[in-house]
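Take a look at the structure set out below.
The complex is shown incomplete by one protein chain, all other protein chains being positioned as in the whole.
Chain IDs A, B and C follow the sequence of writing; residue 1 opens each chain.
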């Protein structure tokens, strides 16, 4: 590869008359022909999705878009309080909180399933993998939710849509077995949570585990924009600061 | 309003059995029923779009998603080079460059049109507004493009789709007049650019000018994720750094 | 300038045996010889400060470093709640709120003083400039503070240090006149605030107005790191989220 050719990309290109994304002409092949969801699939997987895959990606994006006044939404709103002129700064601040604690479960579940979903004997593989976690006193990713203690409403809906669209693949199937095995092992019934089922569904439509956090980030931008639109109309950032500041107990070190 | 009630939101809520976004049950009313694009519209405008509005929003999101190895994409890739473990950091870094120079035109065009599109005599209002800009030696937002000098391929496609879907409203109409008046005034033919037509189209489907940058940011996250997916497979960030570092001429101040 | 030479920098360079910053050898000329504050001055102004200038910059950095549980500190802490593995993400989220509302006053004051501090008749220039603002119903930057209503404790200290170090230049002098003229004009006594006096002091030691926000950002990183160190020991982010979430009134649009 010559010196001149190491800068290569398939994402986007343009010349005087055309703009292309992943080899498709934007004006004639994409705009008006595919949805933004289908474009997102194309940009990551370098191919357009089937109708079923697109429907699953839409459902997952919607399921991850927002969860109310989370730390992520609050960080974005408080950033807007101090820098209302930079909408991109408030959006970026919100995304920065989409780390291991909340959205990491999407990725963690997919990685956990990677180790079992392709096994010859899936149940045996799940029993081993769940057993190791339980014995080590670790959580099994994708199970349990602090609010949705009996059932996460997103989970049965994802399974229903996966069946409808023919996208119920090895990861979603294995995740069900994970929940059953966990219950048998521990005697505790933990529901499959929305982040976990999202990870399994995205893996089944071809997304690699290492990029699932990115899909969750795309989903969150819509939620964050909703919060910032609302913050401009009915702010809570300044009120939150004032209340925290008024209630704060000052507790310095001994001098 | 009592002390307890100033924290209000319509964006998202959840309880043990359900999750709601803008008053819609996520599992039964949104997942599998609407697209992520329709959800984005709902989260910002607090109502679901018509089919035509959704199609226009999809087309605009696609038109703004990516433009190749822009400063935005390069900043995201270089951030990934130093912090590959934090995908959210690389995405956020990319969004932070989506400021006044590139995506600002979307918003600037919509604000410019706000002043003329609702006038009784639109052409007269445009002549006044364009005249002021031209006389002041300022650019008219939405016109001209460094690469697409004759025609931006996105522009005729947006007008075509707007007609097809019945969404060709006062802003898109006024923008055409802006281009005509500018040509008559200056003798120079400048095409309506993709950012400008996006701003007009978004205004016609109800988005306020102050939030248009946010729509552009949602669009860009898909492009950025495409770049980061590619960067993980075929990195250019480290090579770019090495070449810049090797070529850099050190030019310190006199000591 | 040839194609190969447009990549020029004076900031930093290194070869096999040495590292240089602004033309000084890091190991032999900077480490152990100057403070980080002097280095910051050097990196921005391309020369080392005098002892008096360095003392003023230290005082200003300290005065701007932190103000308790501000929106900036809260955004950093909430980001850490969701992404504890990315300290750089939490720090960056905090900086993103250091925009026009809080730290912008530093820059705004310096820009306001630029227009009057160099005038032949400073008092006359101040009277004109303050008069214009007051007549337009606008605030005069650098005056007034929501908490320090009578006197901002940082202000007399900066003036005292500026006299001690011989750094009381035209901007600090003009800012005093601004406060006097404002009082005469309006009958209201507003104290010079800490952000305003910081802007004037930084201008007097040679920092251009357009970079003052950057100095404030350097100062804030220390405060943010203090908050994040504390957050790891005694977190408030998760508690804040839980309380907000519990108290939030859900107020969706009519469906």
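Points worth noting:
Convention: a contact is a pair of C-beta atoms (placed from the backbone, for glycine too) under 8 Å apart; a residue touches a chain by one contact, two chains touch by 3 or more.
Since we're looking at a predicted model, the values are computed, not measured.
When the full complex is taken into account, the listed residue touching the unshown chain is C:153, out of C:153, C:166 or C:253. The chain omitted from view is touched by exactly one of B:50, B:81, B:151 or B:180, namely B:81. With the whole complex as reference, residues 6-19, 21-22, 25-28, 30-32, 34-37, 39-40, 43-44, 55, 57-59, 61-63, 65-69, 73, 86-89, 91-93, 95-99, 147-151, 153-154, 156-158, 160-161, 164, 194, 210-211, 213-215, 217-219, 221-223, 225-230, 232, 234, 236, 239-240 of chain C touch the missing chain. Along chain A, the points of touch with the absent chain fall at residues 4-5, 7-10, 13, 20, 22-24, 46-47, 83, 85-86, 88-89, 92, 96, 244, 247-255.
The missing chain lies against chain B, touching residues 68-72, 74-75, 78-86, 89-90, 92-93, 96-103, 237-238, 240-241, 244-245, 248.
The rule we apply is simple: only the chains that are shown with their structure count from here on.
One inter-chain figure worth recording: chain A and chain B are separated by 22 Å, centre to centre, where each centre is the mean of the chain's CA atoms. Between chain B and chain C, the centres computed from C-alpha atoms are 31 Å apart. Looking at chain B, one finds that residues 7-10, 13, 22, 86, 88-89, 92, 96 touch two or more other chains.
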